[in-house]
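Up next, chain A:
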Amino acid sequence: MAKTFRGGVHPDDQKRYTAAKPIEVAPVPQKVIIPTRQHIGAPCTAVVKVGDLVKKGQVIAEAQAFVSSPVHASISGKVAEIAEYPHPVFGACTAIVIESDGLDEWVEGLPLERDWETLEANAIKDIIRQAGIVGMGGATFPTHVKMAPPPEKAIDSLILNAAECEPFLTADHRVMLEAAERVVTGMRISMKVLGVTKGYIGIEENKPDAIAVMQKAVTGTGIVVVPLKTKYPQGAEKTLIKVIVDREVPSGGLPMDVGVVVQNVGTVVAIADAVQKGLPLIERVTTVTGGAVNEPKNLLLRVGTTFAQAIELCGGFKESPAKLIMGGPMMGMAQCRIDVPVIKGTSGILALSSSDVNAGEEKPCIRCGRCVNACPMGLVPSMLSILGQQGLYETAKEDFDLLDCVECGSCVYVCPAKRNIVHYVKYLKAQNAAAAAKK
Partner candidate 1 sequence: MSAETKVEVNQLTVSASPHIRCDESIAKIMWTVNLTLAPAALMSVYWFGFHAAVTLAVCIGAAVGTEYLIQKWQGKPVTISDGSAFLTGMLLAMNIPATVPWYMPLLGSFVAISIAKHTMGGLGYNIFNPALIGRAFMLASWPIAMTTWPALAGAVDGVTSATPLGMLKLQGYEKLVATFGDTANLYQSMFLGSRSGSSGETSALILILGGIYLIYRGYINWQVPAFMIGTVGVLTWAFGGHAGLFSGDPLFHMMAGGLILGAFFMATDMVTIPITVKGQIVFAIGAGALTVLIRLLGGYPEGVCYAILLMNSVTPLIDRLIKPEKYGARR
Partner candidate 2 sequence: MNNPNQSLWEIFYKGLFEQNPIFRLALSLCPALAVTSTVVNALAMGLSVLFVITANNVVVSLFRHWVNPKVRVPVFITSIATIVTVVQLVLEAYFPELFKALSIYLALIVVFAIILARAEVFAAKNTVVPSFFDGFGMGAGFAGAMVLIGVIRELFGAGTIFGFQVFSDAYNPVLIMILPPGGFILIGVMIAGINLFGEYQEKNRAAKAKAGATPALQGSEA
Partner candidate 3 sequence: MAHDAHGHDSDNSIFKIGMNLTIACLLSGAIIAGTYAVTAPVAAKERVNLKNKAMKELVADAQSFKAIEGKTDWYTAEKDGKIVAYVVPAESKGYGGAIKMLTAVTPEGKIIDYKILAHNETPGLGDKASEPKFSKQFAGKKAEDLEVVKVPTDKNIQALTGATITSRAVTKGIREAVEQVAAYASQKK
């Protein structure tokens, strides 16, 4: 029986546009803009100069801290500029612009062939770090850090997050269908590194073909495929863990506090490629879709391709989009310009037409309680929004568990008063952080 969690919402999944479209390999772009900051954590510093010739897979920016991850050239060519460029998450960031030489050559020694089963866990961790792998589910947390939990945390399970609960997005879905073997290999590598025996793959029921394919692919590995009820935010770490292993991550804690590591489909594929073939993370599958896009597609895009280029590959716009979003419609970030680059965490590029975006005017909360019922974290979102209006972050934190909100947006989705609860939450969290920084 499909398992599920408390709360959640059921938006139309809108996956019909791209679910049946095989992944299309995008042509090598003329120019890529590669931000030096592709992950959560300390930024990287460029290790190339303007005018340098670089090869595909060459390190162009180096990590300085442990919680950081290097950046590689995604095409071969010449470094044309190192300057501040728009960034889809941080607004602006130093980026390395590479102009293609049209050759698309790998850096020396790549790709290679390696048998992962003979490698030491520590060696694998190092490979993962050097390959610049970060979480591709959206959070872009450096994967090698996640794979090296402190010794006092006993990890016993790896969960593959294949829920892909965001409407519109089908990247993980397609990857599972087309690269099931690599997915399983990547998972097994991760399990080896973590030293765990239990592996689960959680897939929402609206992807029966993926469930079937994965079930076949895991035979003999001991990994279990867990069908999940189709409900947003099934793919949020905390709800996924609750559903699959019935544990609750404590407030303020991490999955590893309950002995679990969660990994996204794209991430494990990148791990498999890095360990088996030595390939760094320079490209990813991205769903380009939305009511304003002519021909929605799943594209394999080089990091640094601009959104404009990606949309051009999909036949451009049907109409001028009202909103351009990186990621899904529930958690994604609205963009203010179209020339931002694809980064490692860009799971989707969504161009919503004005009919898709129907926010309506914000009204006072009528206390209907829909948000309370929808909140997977068991919070009182209506109070968070009201306290947000007054800027009372302390009350919100102490009495209403502000910091436990995962900003999933379920509450906003159901609110008849169209309250911008997530925005208030972000605002309160920012206030709280500012106050904490002051102290």
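How were these picked? Simply put, all candidates are chains of the complex that A comes from, given by their letters.
Going forward, a contact is a pair of C-beta atoms (placed from the backbone, for glycine too) under 8 Å apart; a residue touches a chain by one contact, two chains touch by 3 or more; residues count from 1.
In this text, all values refer to a predicted model and were calculated from it rather than measured experimentally.
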Determine, using the touch definition above, which of 1, 2 or 3 touches chain A in the complex. 1
Complex contact set, residues of chain A against candidate 1: 6, 9, 11, 167, 238-239, 242, 248-253, 294, 308, 311-312, 315-317, 320-325, 329-338, 350, 352, 356-360, 363-370, 372-373, 375-380, 382, 401, 404, 407, 409, 412-418, 420, 422-423, 426
